[in-house]
Every structure is written in structure tokens, then in C-alpha cells.
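Every protein chain but one is kept in place in this view of the complex.
Here is subunit A:
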Amino acid sequence: MGTTAAGIAFIASLIIALVLVHRPLGDYMHRVYTGTRHSAVERVIYRLIGVRPDAEQRWGGYARSVLAFSVISILVLYGLQRLQDKLLLSLGMRPVTADVAWNTAVSFVTNTNWQAYSGESTMGHLVQMAGLAVQNFVSAAVGMAVAVALVRGFARSRTDLLGNFWVTLVRGTIRVLLPFAFVGALVLVAGGVVQNLASPQEVTTLAGGVQHITGGPVASQEIIKELGTNGGGFYNANASHPFENPTSWTNWVEIFAILVIPFSLPRTFGRMVGQVRQGGAIVAVMAVLALASVALISFFELSASGTVPQAVGAALEGKEVRFGVANSATFAAATTLTSTGAVNSFHDSYTPLGGMMTTVNMMLGEVAPGGVGSGLYGMLVLAVITVFVAGLMVGRTPEYLGKRIGSREIKLASLYFLVTPILVLTGTAVAMGSPEQRASMGNGGAHGLSEVLYAFTSASNNNGSAFAGLTANTPWYDVALGLCMVLGRFLPMIFVLGLAGSLARQAPIPESTGTLPTHRPQFVGMVVGVTLILVALTFLPALALGPLAEGLS
């Protein structure tokens, strides 16, 4: 099989697997989030945290719960890092410095998993397991809890109540993420991913030097890092490290794990609003954008010009030979299209236009299919904006799923889409405007600019992957990117919950032939168009001076 054919088979098998799985998984999550019974374990948890599981919350209470939980999570994670030398399983690592600890705490709680440190030489097992891995679960569950609240806003009417955050959080963790992560971890272990609590092994290298090889609970963390679209690697090299991602088929499993929940949530959405086809339209928008992106990245990487790529047939710099170009490109697309940010190759080494595509994927707002939960609510906000413009064009007050998109709804949706572009552009502009921060760039010229743009895009959209090249572990970048992560995560969440609250209060409008149908290819095309145009119009000047300038020369 030739490289191209192998690449196509790889992508095609992924698509088939996702198509097969998204229905049962989406239906399962629908049952999880709409069920009324609490399991024994859950009841114990509710008693421990002092929550009445059947008391529902208004949007404000829901949002305050999200924020409270996240603030406490940040504090705990910060404390664990700062005190790790005094705790168990530290492997003799020293306390993490204040700015890195802040950055890392924020990064994992916001589901970003931007890593300003290298895991194997900074974090002991306790921090990895009790800190980072826990956040990999719960930060993903928080994203789903917010998405579910928005869906309830569409599904319910004449009520203030959006469900109970704590119940939604616990169920997402215990009933969705934990079981799948458990099975997935076993699969990865079978594939050769390490899983132990051993101290670093000392080996003598061929040249006679001594190398410390760190093992650890890798598989268990690897699976949730993908499944929860977190992306924070156990090792600095992330999923290109052979202990994290040893073979081509574990690579397949990891990509599948990245995509499976985000692509299944629209089904859950469709079931919850009682119109499966509406979920179908949303997943179609995601799929169109994702497929286009995978195709473009693969095309740019396989058709790279330049002496070396021409000689070897593709742009192999920064990619693992055991995966090859196509599988690396697919991973790169998957990890940036979702807010995962795990990498199995180095985006900095991609062709300028291929690298630009990874940036653009994130600039879409992480919606195709986006992070666990965040992808769905981001896409629904885009659908709301599309409905608003398109709805006017059919001569009615715009409505989506029987809910009017009035000034309050459009205000919240507008605020939502303002947040990340402002963070990305302001952050990049400030960094590029200051000589000290420019010194962090690994390259000059347009490529250097791409690195900074990528960093702020990644942090603000809670992706967490790095373009590499940029020395981002400076106090300034730690703080600035940390702020981007916090604001880029929680401001949109607040607006989404506000939107959910105002949708839930409305009485539903019955559908008629005068209503804009939101399940047809026509609407899918419009949402794709609106998403692309909003991104293109917002980021074109910045892209023109970075990757476009480089790629078009």
C-alpha cells in the first residue's frame, strides 16, 4: 500500500468507526443526562459535598457552581505542585515555581493543558495522578455540564431551571468518562503504553552515558487526555513519545478517543431536544469543517515544496517516522479541531500553510467538533448567530428550535464570540509590540510571528498545543497565557449559561413552513459559511503577516 492509500485507509477507518459509535454513545449520554435515578456511589458523593441532587439551579446558580468548583480546583492543583516535595510519590522533584504552577493549574482546570514545563522532569506521580489526571476528568465533565445546560435551555420551556451542575458534573465523570477511560487505558496498555508507579530507571546508553527513563501511570493519563480533549502529555514529547503512543494503531486509538465524545454529543443534543435530525445538522457542520481541514493539512504536507521534502516525498521534519505524514497530519488536525492539544508531531515544522491550518482550526473557536462539551456549545452559539441573520431573510423574527433569538440572546451570543478573538489578537499584539517578549521567539520574520499567534490562539481557545519554537516558559508568558486560558474558558461559559437561562424561560413557538428549517443541508452550509467568514474576517490580517506571508512566498 502506498503512503497516500494508507493515509486514506487510516482516515476512512476513523470516519467509519465514528459514524458507527456516535449514535449509541450519544444515546447513552442522553440517558445519563436525563435519567432521574442516582447510583449508590453518586449518592455518597452528593452527601459528601453536601448537595441535594434533585434541587435544580437557575443559570446564575449553575454558573456560580461552575466558577466555585473551578476556583477550588485551581487552588488545589496549585497547592499540590507547590508542596509536592513534602507529599508522597514526588520522585524527588522540587516544588514547581510559582508562575509555572499558576500556569499549569489554570491550564488543566480550563481543559487547555498548555504545558510550560516538561512533565517527566517537573511533576511527581502524585501531582500527575491526583492533580493533573483528576482535572483531566473533571475539567472535561465541566465542559459537558455547561453544554448540557445549554441544551436544556433549548429543550425546556417556561422555566428558570437548568438542572443541577453538581449532578451533571458527577454523572459526566462517573458514568461517561471513567468507564470509557478505564477500557481505553487497558487497550493502550495492550498496545505498549507504560503503566507503573516505578521510580525512573537508570540505563547506560551506547555511548556510555547514564539516562534516567521515567515510567509512571502513563496509559491511564494518556487515555483521559485524549478522551477529555485535554492534551497534557505525561512526557514533554507528548503523544510522539513512544511510551505514550508506541504504534500506528495506538495512534489510531488515540485519535479516535479524541474525536469520539465531541462527535457524539450532537446526537445527545438531538435526543434531548427531541429532534434527532437537529443533532444531525450540527454534527454535519462539524464533519464538513473537520474533513476539509484534514484534507487541506494532508495536502499541504504531502505536496510540500522545498529540496528536502521533495527528496523524501513529503514534509517529514518534526514528524515521527513510525506514523508518517498522513497519520501525523490527521492527528494534528484532530488535536487542533478539538481543544485537545496533544501532539504526535511538531506543528512548528509543518509547511507554512499546513501549520496555518492548525492555527485556523483553533481560530474556528474549537467547534469542529471542538472540546468535550465546549465544542457543542460553541457550535450552538454559531448556529444561533446563523439563525439570526438567516432568519431575518425569511421574514420572521429568527427562531432556533422554537426559541426566539431576540436582543438578549443575540447579546449573549455576540459576547461569546467576541471573547476569544479579542484575547488572541490583543495577546499577540502586546507580545509582538514588546521587545522583551519578542526575544522569546525561536525564529524571526513571519515564522516567528506565527509562533506567537499560535501560542495565544492555543491558550485562548483552550487548546493547549504549542507550535514549539517559542520559549513560552517565561513569567510574562506564563501569566499572560494563563489569563487567556482563564478568560477564554470561563467568560464564554458564563455567556452560554446566560443564554441557556433566557432560552429556557421562553415558551416554544410551533414550527410551520414559514419557519427556517435548521436540519437541511442548506442550513449546514450556512453555518459552515458563517463560521469560516467570521474567522476569516477576524484573523486574516494577522494570518497574512504570519503563515500566509511565509506560505505564499
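In the analysis below, a contact is a pair of C-beta atoms (placed from the backbone, for glycine too) under 8 Å apart; a residue touches a chain by one contact, two chains touch by 3 or more; residues count from 1.
Here is the rule we use: contacts and distances are computed from a predicted model.
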item	value
Choices "ATP phosphoribosyltransferase regulatory subunit", "Protein-methionine-sulfoxide reductase catalytic subunit MsrP", "Tryptophan synthase alpha chain" or "Potassium-transporting ATPase ATP-binding subunit" - which one is the UniProt name of the chain not shown	"Potassium-transporting ATPase ATP-binding subunit"
Which of A:Gln211, A:Gln310 or A:Thr397 contacts the chain that the document leaves out	A:Thr397
Selected from A:Ala155, A:Ala185, A:Met432 or A:Ala459 as touching the chain missing from the view	A:Met432
On subunit A, residues whose C-beta touches the chain left out of the figure	385, 388-397, 402, 405-407, 409-411, 414-415, 417-418, 421-422, 425-426, 428-430, 432-433, 438, 444-446, 448-449, 507-510, 512-517, 520, 522, 526, 529, 533, 536-542, 544-546, 548-553
